[in-house]
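Of the protein chains in this complex, all but one are displayed in their positions.
So, chain A:
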């Protein structure tokens, strides 16, 4: 599969590259990981995501106040909202409701990452199921599934998510499911085409000659070898999921309290105060953008690392 393979196969030959020493040979994923470690873009993405993940996990410790608490309710007036450093005890100032902006940004990290990860996992699972059925069985199963996927793809992604959220009612779970389901068609199509491209390979022919069942070939040969593009897409989709989740709650979906600590929601209520307190829009917006940037950097370096055309370098 690659020019890197020869000396290290089976771990028998003495490896020259110390990085390869630990394993018995460089598989596709191991090689990709080694290359990721050397790519500054990948490291930047990983650091960004790691930081946000840490903030999200440690939110109860890091945040001075709860996500829905309004400790500074008495400090705000219709025309003044204390900004960063303008009022003691609230390092980034207050928001329209009297909530502590810093706390809300921290809790917002939790909400956004949770929605992003859960919805992408959902889309990935659903898309893989459909993709495996279509790509593994072919024939009429493939036809039915792909026509269904075509129909879903004829609706713009955000509208599809909105329509699904409308059925599920107003709740954060509705947003997760809606975004997850709206991603299914992309994953399904990607996995199917990736499987189709592997189908004619020699190793599949070999497996067939050995008399392995269709199910075994699909699940233990075809699927693992077709996962590369899907995993790249999943990483990139995490970025769009975070952005789409913010967009849906910006549009007023997702229910909960108006002061809920969610980045998209915070932007909704920052609209009216743009001239007196622009930080209310800029800080949550920057958080969304940086999170999305982290996932995008990671996803694109993963794509590069898995690309057979550039692997030898």
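Here, a contact is a pair of C-beta atoms (placed from the backbone, for glycine too) under 8 Å apart; a residue touches a chain by one contact, two chains touch by 3 or more; residues count from 1.
Here is the rule we go by: contacts and distances are computed from a predicted model.
Asks: UniProt protein name for the omitted subunit, picking from "Malonate decarboxylase acyl carrier protein", "NADH-quinone oxidoreductase subunit D", "Dipeptide transport system permease protein DppB" or "4-hydroxy-2-oxovalerate aldolase"?
Replies: "Dipeptide transport system permease protein DppB"
Asks: Among the options A:162, A:177 or A:227, which residue touches the chain absent from this view?
Replies: Of the candidates A:162, A:177 or A:227, A:162 is in touch with the missing chain.
Asks: Touching the absent chain: which residues on chain A qualify?
Replies: Contacting residues on chain A, toward the hidden partner: 147-148, 150-151, 154-159, 162-163, 166-167, 169, 239, 243, 246-247, 250-253, 267, 270-271, 274-275, 278, 281-282, 285-286, 288-290, 292-293, 296-297.
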